[in-house]
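Report on one structure; see the data block that follows.
Removed: one protein chain of the complex. Kept in place: all other protein chains.
What follows is chain A.
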Amino acid sequence: MLRYTLKRLVSLAVSLAVASVVIFLAIEVLPGDPAAYMLGVNAQEDTLAALREQLGLNMSGWERYSSWILGLLQGDFGTSYTYRTPVADMIAERVKVSLPLAVYALVLSTVIAFPAGIYAASRRGRPGDVAIMGVTQLGVAIPNFWFAMLMVLVFSINLRWFSAGGFPGWDAGVLACLKALTLPAIALALPQASILARVMRSSLLDTLSEDFVRTARAKGLTRAQALRRHALRNALIPVLTIIGLQFSFLLAGAIIIENVFFLPGLGRLIFQSISSRDLVVVESVVMLLVFAVVVVNFAVEIAYALVDPRLRAGR
């Protein structure tokens, strides 16, 4: 087990190192000078030079890469070019929106998907199953930003139940924030719930056809009992894998929904920073997301090994 963990740890470190180089190079080749962007069309050469000096843009690529990495290792994310505030603070502010939104959406999608998937599996081929499969098919197909705009039209513009977007900040109270995140969370949850419900259903159906379920039925359990007591647990593994994947997607991939609801989340921070060539912010946020994904994968791999003794033997 120790050897397996060490191996995984080394691969984690290598992934991070490779990612840092790729991120840095990708951003280096982007055309566009941050100083010129900040000073606009009337900027004079000496002003540009002064600003480049202030921002440390005069250093060579290698110097900037190493100072970035050394900073990261010490927990220093650097200072944003355009906002001139520490990147760590900016990320912290944005995470306060993105993380609750991701959790909210994930909870919604799980709460919808589990009963729907289980119900569909238990009614395989019957009208209930067909209806749920139809609805989830639609849920996967509908673009979530379109669905979001539709909700804004109905619930914000016509019914006035919710504001059309924005985030009041946690100082305004938990309820106000949850309310502001409700429509975006529903918009994000819809396709995720649809995918999850379908995975749940097919995974359950697979399990239901396994030998141990047949044995349980032979013992005299009803189909529903066998499903609940024996099949469900075993069917959960692929579902949990999907939930893990969805969580990292929701954390970073909510960018379009963040735009529709003008929420100050991580996705929009990246988007804005790329267009303003705030390279330090882009690099650090992307690196953070890579880190989150790699760590989640690491945890999942360890968890697999805990569950499945065959993996511990060391591949």
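Rule of thumb we're sticking to: contacts are C-beta pairs under 8 Å (C-beta built on N, C-alpha and C of every residue); 3 or more make two chains touch, one makes a residue touch a chain; residues count from 1.
As a convention for this text, contacts and distances are computed from a predicted model.
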| item | value |
| --- | --- |
| Candidate names "Electron transfer flavoprotein subunit beta", "ABC transporter substrate-binding protein", "Spermidine/putrescine transport system permease protein" or "NADH-quinone oxidoreductase"; UniProt protein name, chain not shown | "ABC transporter substrate-binding protein" |
| Contacting the left-out chain in the complete assembly, out of A:Gly71, A:Gly128 or A:Gly169 | A:Gly169 |
| Among A:Ala116, A:Ile132 or A:Val260, the residue in touch with the chain that has been omitted | A:Val260 |
| Selected from A:Tyr4, A:Tyr37, A:Tyr65 or A:Phe298 as touching the chain missing from the view | A:Tyr37 |
| For chain A, the residues touching the chain missing from this view | 30-34, 36-44, 46-47, 50-51, 54, 82-85, 90, 93-94, 97, 149, 152-153, 156-157, 160, 163-169, 259-265, 268-269, 272, 274-277 |
